[in-house]
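A single protein chain has been omitted from the complex, and every remaining protein chain is retained in its original position.
And then subunit A:
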Amino acid sequence: MDDTNRYERLLDRYRDGSVNRRSFLSLIGASAAAYGVMGSPFTKFAQAATPDQIRFDGWGGVVSEAFRKFAFDPYAAKTGIKVVDGTFGGADEYIARIRSGQPGEFNLAHLSGVFDYSRYHELGLTSELNEANIPNLSNVIPALQDVFRKITDGKLSAVPYDYGTTSIAYNRKFITDEEVKEKGAKILLDPKYKGKIGGWSDWKTRIWYGALQTDQNPNDIKDIEAVWDAIRTNRDLVLKYWTSGAELMSLLTEDEIYVTEGWSGRIKALQDQGHDIGYFDPKGGLGWQECIFVIKGSPMEACEELVNFMLEPEVAIAVAEGQLYPPSLDPQKVKLTDKIKNLPAFDPAGTLSGLNFFNADYWNGNEADWSKTYSRVERGY
């Protein structure tokens, strides 16, 4: 029975006298309160096959501006569907928001990596894209799509959008290129730089680099205790584990730290601003990709059309130039600009064979234990 029928039945009972006025008003009030708590009118709009608006969440800043200008506004002009864009600080925070929201409340998101795609899938948040509605998907590097397809039985719940690396960033005023090349990831364990080393607070990155520092394959760690010891050594030398790209840039440019892992796009931004910051991909360095994820319960056709807009080469290139990460577009199929060709991590072949990604099954299998243990290790345990 839907809500309208329930209301009409209650109204009939009130009119025939089987429910008094006070009870009638109490039940109406209670149902209104329940509606307010359990769902909002926006949820219904978002879930409709042809909604008035759909919601996109991303990282904000220049990326959102590029999306707004090149994708959302033209999309709204063509379809009449408004795109409401919000921001988040990270995939962990966003997943908490989705879980406490209603189905259909969140529709599209600019998420990180294969790991998160797999995590969202295990939480039952994946949808199934009709690829026929996204013709621009044919321009996307197949290697980036394949890792998603493996997780969702050959289907896609997201389209790859950009990629980058998390490698060694260092201030050339204090550290030479030769020293970084020689020491690789182990420079983050060099006591010479005690109090001048930084690192991302993300547990996955810390364990990945701990594996590299103990000469292990991050996707097949044999001796996790050695990795924890490496992280403890690193922790005792670190000034600060940064939590955002802005903090990373501030620590490096203010000379608070001399060396850290860093995100390729953020380091490129510092280099473009004239800071003498070097960037080195150590052997086994970490690659990642970002995607436009369509969340379960969303109006699929409307979302697929928006995704197709976002994959238009004009849009993807503008966003890539704004955030300084190469787009997922295959360089063999789409002509990219010189600016993009000069971005760190850019692969002109479009195979991405030189990058190392998280093995989603392996990392998700260890996520509960490792994330909790890392929390202790970071605090001195």
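In this section, a residue touches a chain if its C-beta (ideal position, glycine included) is under 8 Å from a C-beta of that chain, and two chains touch if they have at least 3 such contacts; residues count from 1.
The criterion applied here is as follows: contacts and distances are computed from a predicted model.
In the listed set "ABC transporter permease", "Sarcosine oxidase subunit gamma", "MocE family 2Fe-2S type ferredoxin" or "Ethanolamine ammonia-lyase small subunit", the entry agreeing with the UniProt name of the missing subunit chain is "ABC transporter permease".
When the omitted chain is restored, the residue from A:Arg68, A:Lys82, A:Lys155 or A:Lys240 that touches it is A:Lys240. Seen from subunit A, the chain kept out of the figure touches residues 92-93, 95-96, 119, 122-124, 195, 203, 235, 238-241, 243, 250, 254-256, 364-365, 367-368, 371-372, 375-376, 378-381.
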